[in-house]
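Apart from one protein chain that is not included, each protein chain of the complex appears where it belongs.
Let's turn to chain A:
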Amino acid sequence: MWSYEKRLQFPVRIKTPNAAAAKVIITQYGGPDGELGASMRYLSQRYTMPWRGVAGLLTDIGTEELAHLEMVSAIVYQLTKGLSADEIRRQGFDTYFVDHTAGVWPQAAGGTPFTSMCFASKGDAITDLHEDMAADGATGKEQQCCLSGSVRFSCALARAAKI
């Protein structure tokens, strides 16, 4: 089981909402390399991990990914708070807003809903560990990509959330 701690792993205090940034950052919540997929990956793979220490590691990493998930969703929540209809339109958040208003929902930046097809659990230790390493590389790449152009700001936040 799990027991909830009433704190974020790292505090999130956003002063200025920015829906354009939220549209990008939400992919770290429910996108193919997001925290939801990450936590489900490790927590699913642990059952067939033959080494007790590594099964513990998967449990503890999967748990920490849930803490990351909470930070990212807090970022999205705070970035989209109290926006006017005009701001929602101008910041390109209307396509999300029409379906969810300001509710936090796991999707990729392009709007694809979260899917468990973004991770594997094959019941084979070597296969699963390789998949874990690929996933870690993909997350790093996603954060690196964000560092260019107009999304530099969004990514600084996404990286902060990955501490």
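Just so we're on the same page, a residue touches a chain if its C-beta (ideal position, glycine included) is under 8 Å from a C-beta of that chain, and two chains touch if they have at least 3 such contacts; residues count from 1.
The rule is short, and it goes like this: contacts and distances are computed from a predicted model.
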Identity of the absent chain, which is to be given by its UniProt protein name, from "ABC transmembrane type-1 domain-containing protein", "Flagellar hook-basal body protein", "RnfABCDGE type electron transport complex subunit D" or "Spore coat protein CotJB": "Spore coat protein CotJB"
Among A:73, A:91, A:107 or A:121, residue touching the chain not depicted: A:73
In chain A, positions touching the absent partner: 3-14, 53-54, 56-57, 60-61, 64, 70, 73-74, 77-78, 81, 163
